[in-house]
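Note sheet for the following structure.
What you see is the complex with one protein chain gone and the rest in place.
All chains are identified by letter, namely A, B and C, in their written order; residue positions are counted from 1 within each chain.
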Amino acid sequence: MLPELKEKEARERIAKKIAADLEDGALVNLGIGIPQLIPNFMPEGVNIYLQTENGTIFAGPAVDPNDLRVIDAGGAPISVLPGGAFVSSDVSFGILRGGHIDVTVLGALQVDAEGCLANWTIPNVRTPGMGGAMDIVAGAKKVYIATRHFEKNGGSKLLEKCTLPLTGCGVVDVIVTEYCLIRNINGKMVLEEIVDGVDLLELQSKTEMQMEISPNLKIMKC
Amino acid sequence: MLPELKEKEARERIAKKIAADLEDGALVNLGIGIPQLIPNFMPEGVNIYLQTENGTIFAGPAVDPNDLRVIDAGGAPISVLPGGAFVSSDVSFGILRGGHIDVTVLGALQVDAEGCLANWTIPNVRTPGMGGAMDIVAGAKKVYIATRHFEKNGGSKLLEKCTLPLTGCGVVDVIVTEYCLIRNINGKMVLEEIVDGVDLLELQSKTEMQMEISPNLKIMKC
Amino acid sequence: MTDTLDIIQGCLETLSIFKQIIRSVADKMTKPFIKPIITPEEAAGKVKEGTTVMLGGFNYGGVPYTIIDALHDQGTKNIRVISVDASHCNPKVPEPVGVARLIVNKQVSSMVISHMGLNAVAQEMFSKGEIDIELNPMGTLVERIRTGGAGLGGFLTPTGVNTAYEKNRQTIEIDGKKFILERPLRADIAFIRAYKADEAGNLIYYGTGRNFNPIMATAADIVIAEVDEIVPIGEIDPNNVVTPGIFIDALVIKGGNAYAART
Partner (left out) sequence: MTDTLDIIQGCLETLSIFKQIIRSVADKMTKPFIKPIITPEEAAGKVKEGTTVMLGGFNYGGVPYTIIDALHDQGTKNIRVISVDASHCNPKVPEPVGVARLIVNKQVSSMVISHMGLNAVAQEMFSKGEIDIELNPMGTLVERIRTGGAGLGGFLTPTGVNTAYEKNRQTIEIDGKKFILERPLRADIAFIRAYKADEAGNLIYYGTGRNFNPIMATAADIVIAEVDEIVPIGEIDPNNVVTPGIFIDALVIKGGNAYAART
């Protein structure tokens, strides 16, 4: 049996792993949910710079929780760090779509073997809308997916082919779940790291997405 | 014989006539040459506001002739008037092409009966380039042409059909020369005003462009 | 003699009508230099059934709350809205916020938006077919509005290619790369929100309240800005102006709405 984790533990592990994988100095856009935990787990000496799609360049922690004049895309108060700036949405999406962002980290409903992502609607159930995600995956230099490995009902969120309407296709570079790290290498999904104590064969059998196993498969530190 | 005018006299007459024709409060873009004389001839109590395609909104006279930090499109020092602003070229041309300018006044090499204008190249002779003129005629709500009636060699600049490469087609609303004012009314060029002492038949015969004569043909005050 | 007088009379009447036409065109052409300061009710009063209205804002920020409140109280139905999102109306924020007030009040017949994840009522009305909602990727939405304001005919974007969003949209392949052809968006009226205006309508914004506001200011026949404060001409440096006053028809001072106060 795969080791079971509490929701909080699983989410923090994913965030921590991605934090450890990011380049120092990267300009990063974070989606709602697990990605928002990443700043808490940045390793000592590694700095990332946050852009918010609603127009903050170099977002930082809130100063006054009542002040909504500077917020993130989710509506939470934030601040702009020294050296930052505010831009209008046309410029913000020029930045996102134009390849000026190094990394984006997004959540997923489904992600598949072709690097396609679905995260904006479950038809007839819930349609939050795509917001900025479609533009972001079309333009960011590197797209990380931060997601639980399985649905609540046990089904795999890592599929051979997404069944939900897509956000983008061929766009995913790295997938991090509570069990493993998968990298898109020349269009192939390669399992590069696995958590200590997770049985490789069991994980493979329960993951619908066909993964290649890296010849240098490593233990995922977390 | 049509009364002959000195260059300066002709140019000032054209500028003065257009100045008298402009609506109070209009936002105006002026081309190089005769159009630049217009601000000197605005009637008492009628204000126009000038936009320059290189990014000034509400341009005014220069303060320091040595200061090139605020210039017009021709490179001459100007100032920004109180209530004005500076914009980048993408915004400036959004303003021009997007119909946010009330009036533009441009010079012409040729203008024709279909409201087409040629003013950016004489192939193999001189090719200054179109600059902003093609965008401006595509977008301004009203296009005035300020031009001498004839070439130096006596040929008509008002043609049945332009022979030079066009700047835009079907875009000209009003033509003012030193002899007359012609208005584009539903696609027909109508002679509305003629200078006192100019023989109508002679002007018609020397003007290649076929003009309708307004039933209310008036004397052009100048 | 009577005939002649009649003809002259007729001429004068025609002339008068003609002058009125010229005048009304001219009124539409030139925006006033000094912007009238109007009440939120006067602003809302320009919206009739069937009017297309752009509303600035992104989540809580940069929303013309005071004008939206007046539009809510006015009760006009069948409004067509263009905005980034459907604002808040959900278990965590049960009292509808901003445009959500109009949606919950059933004043909105159609919307072009990008996100409604925080508005449970909008999602339910959408799934029941009670409201016509066109979802656009956010970058596509802002670019469509910019295109509408800048006199362009459309643009090509990689956003949404090879997804369900691509269906029913024209695609163009150039040099082996596929793009979606997107069309411009304009509105009859834009209600935007800014921080400060000068008397000539030049606007500056604060923080993330900028968002769609400067772009919407370019793409509607009538543009009204709700602002915190109106300062004398000269107080805003012409180099710092974000929205030039030439785009603005009138100004409204923000009122006491709790969200207006916090933004």
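Rule of thumb we're sticking to: a residue touches a chain if its C-beta (ideal position, glycine included) is under 8 Å from a C-beta of that chain, and two chains touch if they have at least 3 such contacts.
What you see is a predicted model, and the numbers here were worked out from it, not measured in a lab.
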Contact residue for the chain not shown (choose from A:R97, A:R148 or A:R183): A:R97
Given B:F58, B:F86 or B:Y144, the one touching the chain that is not displayed: B:F86
Residue touching the undisplayed chain, where the options are B:N47, B:T127 or B:Q210: B:T127
Residue ranges of chain A at the interface with the undisplayed chain: 23-27, 47, 49, 51, 57, 80, 82-87, 93-100, 102, 138-139, 141-142
Interface residues of chain C (partner: the chain not displayed): 143, 147, 150-158, 172, 174, 177, 179, 181, 183, 204-207, 239-240
Residues of chain B (touch criterion as defined above) contacting the omitted chain: 52-56, 66-75, 80, 86-90, 93, 96-97, 116, 124, 126-135, 138-139, 165-170
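Simple rule for what comes next: only the chains that are shown with their structure count from here on.
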Chain-level touch network, classified as line, ring, star, complete or other: line
Central chain of the complex, centres being mean CA coordinates: C
Chain centre separation in whole Å, for chain C relative to chain B (CA means): 34
Multi-chain contact sites of chain C, meaning residues that touch two or more partners: 146
Shared interface positions of chain A, touching two or more other chains: none
